[in-house]
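Moving on to chain A:
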Amino acid sequence: MATILEVKNLRKCFNLHILNDKKIEALVDVNFTMDEGEIVGLTGKSGSGKSTLMKTIYRTYLANSGQINFLSKSFGIIDLVSADEHKILQLRRNEITYCSQFLKVIPRVTAIDVIADTIVKKEADRLKAREVATDLIKTLGLPVELWDAFPSTFSGGEQQRINIARAIIAKPRFLLVDEPTASLDTKTKDIVIQLILDLKKKGTSVLLITHDEYTLQKLSDKTIHLQLGQILEQTYA
Partner candidate 1 sequence: MIENKKFNTSYNYAFIDETTKKEIRRKLLKAVCIPGYQVPYSSPEMPIARGWGTGGLHVTLAIIGKSDTLKMIDQGSDASVNACNLRDFIHMTTDCATTYDTVEATIIQTRHRITEEKLTDKQIMVFQVPQPEPLRMVERYEYKTRQMHAESDYAKMWLTLYEAFVKWGAVMHGADYPVMVNNRYIMAPSPIPRWDIPNLNNAECLYLFGAGREKRLYAVPPHTKVEPLEFEDVKFHIEDFSDVKCASSGYNIAYMDEMFQDDGVSKKFYVNDSNFLDKLLEKKKVIQHSNKYLNKIKDALQRK
Partner candidate 2 sequence: MHYNENNTPKDWVLKVENLTKIYGNYTENTIANTGPNKGTNICPETGSIVACAEISFELFPGEVLGIVGESGSGKSTIVKQLFFDMEVSMGAAFIRPFLNGKVNIFEESNQKKRFMRNHLMGMVYQNPRDGLNFSFSSGGNIAEKLLMADIFHVGKIRERASDLLNKTEVPVARMDDLPAYFSGGMQQRVQIAKAIANNPPLLFLDEVTSGLDVSVQARVLDLIRSLQHELGIAMIVVSHDLSVIRMLTDRTLVLKHGRIVERGLTDQILQDPQHEYTQLLVSSLL
């Protein structure tokens, strides 16, 4: 299996000018690789740098030094740290999807449309997109009366289900997901886990942050333990 992601000597330090140039070291010399079709779990205590690492890979955070070599279909091996914005935008559209810890509410868009929007861009047919979204949201067990409502008033669990649906409906090549099962009950947890395993069968590689031992055990082929911005150890399932 080819290496889809290679992180080399990654360093991220926040420089807060408005707090008198206060510096916060978030990631110190991170190195690891991921193979295609692999599910890698990221764990660590709160503040150890898991979300930071994920966001740096997604380019929401700018790395200070190091490389993130991604094997992309459009550009071959590309270093996400130094790649120009246009390429990153294309990768985000076509290959890499990021699912945040909490749903970033897009105002005045119904639950179904939030999910369907991801593929409307690709398929142009809003009705067809909504059909697929409806199937997915049914699988996730969101009550029917909420489908046409605005997610800003939903509970955490309901919002998270929409968030995950939005990420996986596009069947990305590479999925970054932050705490997918955190606010879910056991039944829904299993459904989400199964959905991610289905994606893996179709060839998606997944980088997953979770606290939950159960999820970790069910999903990850390899687990990376972070502490204070550094990799403590890598364990295998």
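Per the selection procedure, all candidates are chains of the complex that A comes from, given by their letters.
By definition in this document, a contact is a pair of C-beta atoms (placed from the backbone, for glycine too) under 8 Å apart; a residue touches a chain by one contact, two chains touch by 3 or more; residues count from 1.
In this text, all values refer to a predicted model and were calculated from it rather than measured experimentally.
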Chain touching chain A (counting every copy) in this complex, out of 1 or 2: 2
Residues of chain A that touch candidate 2 when the two form their complex: 14-18, 55, 59-62, 73-74, 85-86, 88-90, 93-94, 107-108, 117, 120-124
